[in-house]
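A short worksheet on the structure shown next.
With one protein chain removed, the remaining protein chains of the complex are shown where they sit.
Naming follows writing order (A and B), and every chain is counted from residue 1.
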Amino acid sequence: MKKNPEDPTLQLPASAARLAYPLIVGGIVMLAAGVLIGAVTSVGLRFALGSYLTAFMYCLTICLGATFFVIIQHLCRAGWSVTIRRLAELFMSAVPWLAILFLPILASLFLGNGTLYNWDSPEWIEANHREWATNSKGAFLTDWFFAVRACIYLGIWTVLATYFFKTSRRQDETAEIRLTEQMQAVSGPAVILFALSLTFAAFDWIMSLEPAWFSTMFGVYIFAGGILSAICAITVFVYLLQKGGALRQEVTVEHYHDFGKLIFGFITFWTYIAFSQFLLIWYANIPEETFWFGHRWAHGWQFVSLALVFFHWLLPFLGLLSRHVRRRPTLMFFWASYILVMHFVDIYWLIMPTVNPGNALGGALGIATTLLCTFGMIGLSVGAVLRNSQNAPLLPARDPRLHESLAFHNL
Amino acid sequence: MSAENAKHIHGYMAEFTSVDALLAACRRVRDAGYTKTDAYTPFPVHGIDEALGIKPTALPWIALGGGLTGTITAISMQIWMNGINYPYIISGKPYISLPAFIPVTFELTILLASFGAFFGMLILNKLPRFSNPLFTNSRFDGATDDKFFLYIAADDPRFKADGVKRLLTDAGGGAIDAVMDDESSDKLPRAFVTIAGVLAMLSIVPLLIAARMRVTNSSSPRFHIFYDMDFSPAKDAQKSTTLFADGRAMRTDVPGTVIHSGSEFGPDYYSGIDVDALAKIDPARAERLVRFNGQLPQDGEPTGNPPVTPPADEPVTPPADEPVTPPADEPVTPPADEPVTPPADEPVTPPADEPVTPPADEPVTPPADEPVTPPADEPVTPPADEPVAATAETPAAPAVVDTTPWLTENPLEVTRATLEKGQTQFNIYCAVCHGQNGRGRGLVNERAQKIQATSWVPPSSMHQPQLYDDKYPDGKLFSTISNGIRKMPGYSSQIKAADRWAIVAYVRALQLSQNASEEDVPLSARDAIVPAP
Partner (left out) sequence: MAIAVTNSLDNTVERPGDRAPLVLGNTTYHNITESVCRIAETPPSKLWFFGFFIASSLATMFGLLIAYLLYMGVGVWGNRSPVFWGWPIVNFVFWVGIGHAGTLISAILFLFRQEWRTSINRAAEAMTIFAVVCAGTFPGIHVGRAWLAFWLAPYPSLNLWMWPQFRSPLLWDVFAVSTYGTVSLLFWYMGMIPDLATFRDRSKNKWRRMAYGILSLGWCGSSRHWMRYEKAYALLAALAAPLVLSVHTIVSFDFAVSQVPGWHTTIFPPYFVAGAIFSGFAMVLTLMIPARSIFKLEHLITIRHLDNMCKIILATGTIVGLAYGTEFFIAWYGQVPAEQFAFINRAFGPYWWAYWTMVTCNVVSPQLFWFKRLRNDPKLIFIITIFVNIGMWFERFVIVVTSLSRDYLPSAWKYFSPTWVDWGMLVGSFGLFFTLFLLFCRFMPVINMAETKATLSHQLRHANEHASH
């Protein structure tokens, strides 16, 4: 049952390792190209920044979901998940990279007025919410305070991600049980910090795109999508690694089965949160809230909204209902990839209607901008994950609970 | 094995004391080719399905079937009940509000799926089964405590008593016993039968009572737990009461009440009556009308506001120099043009259940408690408008000509905006009874007709000649909207005066629309008219 960290099947397959730097470079090029195309063509800088934010939030929510996954495994002293925990940790290790990638958004606040966030424009505030110029809300939504808060959130996540990754890596070397206990002790406060920072980051970065709109549930909504797609990303990653020859002994169909159950559960959770938020606002029908859904029910956006209902919930819900599906790695790979696509639609639906209310796609150039930004960001993040995988074994080989995970069987 | 033996012996069971021993024995028995086997354990033992070769169950499909039944039942039930059979607008939501139907759908899905799982499990397990040959052996009581049993049934094709015994012994089983038929009486204890029977009979009694009450009539009055909840002392509009000395349920304003709005236009505007003309015929009534409006029309000085541009949504304080409070010797301030007596076009002598001549200005049905009258389009005596209703001042003489000098002109400027305003207001307040086309067939009426509500007075159609402006002046129509008529309550408290006048204008347009000839349509619009098929 003992595993040796040096075992070649626990290393990143060479075919994948070779991709790391090309992906990073390609990602940067595509991101730059995407923003440039948007900025210089008729698409506009606002759209380009919106696409950038969409791509950024897409990757960030996945990595933060993975961070949460790691923390919660320590908090619950989970045994079943040890063999795949390192993969979550690798996604988590991309968080510091993403923290740097937020800088363009911050820069846009200081370089222009209201390029992306309406509250950043004095003219907009004067025209729409004159009282903010003098009251506390206006003081809250200023570019420097926004930047301070962003630094706090990014700082918290970077510290958490680095701590858990480093400690877990140290255990690979020393096999100290004490480290497990230490991480467990930290995980309690960590989860609270994480919840607070994620809630407020969601308010700041996405909700405040529409500065007058508010929903207390919003942070939970972002969290639900993030944890769901993080588990999907881990599933996809583990499947591809097994294709490449790694982890074939260690990750069994039982783990896929558990992923299936978790994905199914979190699809339901996401739906629950999304539906509750919609129902409460739709039912009470107060103008200061409903307009947000109104934007998402006009000019072609209604099809995106409906797509979320049918393809983010109904289709995968039915698809994953059966135990037989959840016990087939190939099918699980398919559904996990599918949900990763739908998660992008979800983030797109949250951000872009504010930036581009007129139509859902933004024309051929708009699509190009969005795709370039998205693939650039994904390439960059995946490259970062692969780069971090190169010198780390793909499973925490000396975790004291590893044997439980290896011997794990579903009921 | 002899046939006689098989009747008595159901099979053999062997006792084990640990899970591992049992599992090993199970595998051994399975490998020996026995299929009609079973194990009995105090808790679910994992791996025993495989060890005994038990196939998976179809239970999930039953639960799924239950769940789908729940989903479909709930959705169709809600759509049919709230969207089709009893459509009813609430909080501005569509009849078929799918988001609002989801919670109940979810609950019913879960409920029926759970029933499927639970009852499906019982049915597949053939439970309840109270008599089981296994229970004859008192040793078997240990199967729910700490003992494990392996059982090979006699109807197994490979069954041979000696062979089975030897196999079980070899597999490590202790205390190998034959499972015999249950020899004890299969009769239920008499006390049990008696109690169950009595309970069953008693439980039918309430049902029988309910069933009987469904089909029989009773001459005694219905039992009311809270009499005043079923019969509230609150009164409807235009009803009499014994509570007040004057017999009127509707109370006028308390002396000293300040009218919040309505003093800036002349009393004509608020009453629909030409007060100048009225002053010549009936000075007392004219004076009350005028005092109510807080200004004297002859002077024309008090507010200076022209009556044509009504900023009706602004509550206006009456000018300070005009005392609104009536003199102290006047006990009541009349709220409308009809001070103390009931409105002019109502039968004036309460109580209402006395037979009265129907008010003459419209073909009408009599008050509710009288037998139903012919529908509105049948000829009614007295003929419309000629022996007109009583004026307010002569309550004792019901059949007197209506001499009230109603305004014949709408004081508002009739513009497109006015008509649209009138249309909106009409569709909100009037159309529920009178129908959007004014033919008196609104939703409330349709419902009342459907359930044959006995106290229902059908609303008038706007399209009868008696209601055209030559017979029923604008002012009178305005007054009817304001003060109500027959079962229709007054709307002066709900609709602003300007909007009531807009409704009057719209009603005139509506009447025109339903009785127009081709010449009334402007030349430019005639092409749009599609001839009736």
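Here is the rule we go by: a contact is a pair of C-beta atoms (placed from the backbone, for glycine too) under 8 Å apart; a residue touches a chain by one contact, two chains touch by 3 or more.
Predicted model only: the values in this text are computed from it and were never measured.
S.K.: With touch as defined up top, name the shown chains that contact the chain not shown.
M.R.: Touch partners of the hidden chain, whole complex considered, are A, B.
S.K.: May I ask which residue of B:M229, B:V254 or B:A525 touches the chain that does not appear here?
M.R.: B:M229
S.K.: Tell me which residue among A:L45, A:A195, A:V253 or A:A307 touches the hidden chain in the full complex.
M.R.: Going through A:L45, A:A195, A:V253 or A:A307 one by one, A:A195 is the residue touching the chain not shown.
S.K.: Specify the residue from the set B:A24, B:I72, B:A117 or B:A161 that touches the hidden chain.
M.R.: The one listed residue touching the chain not shown is B:A117.
S.K.: Could you pull out which residues of chain A are in touch with the chain that's been left out?
M.R.: Residues touching the hidden chain, for chain A, are 77, 79-80, 129, 131-132, 135-137, 140, 177, 180-181, 184, 188, 192, 195-196, 199, 203, 212, 214-220, 261, 268, 272-273, 276-277, 279-281, 283-284, 286, 288, 399-401, 403-404, 411.
S.K.: Can you list where chain B touches the absent chain?
M.R.: Those residues of chain B that touch the unshown chain are 17-19, 38-45, 48-49, 52, 54, 56-57, 59-60, 63, 67, 77-78, 81-82, 85-86, 88, 90-91, 93, 97, 100-101, 103-104, 106-108, 110-111, 113-115, 117-118, 120-122, 124-125, 127-132, 134-135, 140-146, 149, 189, 192, 225-226, 229, 451.
Note that in this section only the chains that are shown with their structure count from here on.
S.K.: Taking the mean of the C-alpha atoms as each chain's centre, how many Å separate chain A from chain B?
M.R.: 47
S.K.: Would you tell me which residues of chain A are touching chain B in their complex?
M.R.: So the residues of chain A touching chain B come out as 275, 278-279, 282-283, 285, 323, 411.
S.K.: In their shared complex, at which residues does chain B touch chain A?
M.R.: 46, 60, 91-93, 99-100, 102
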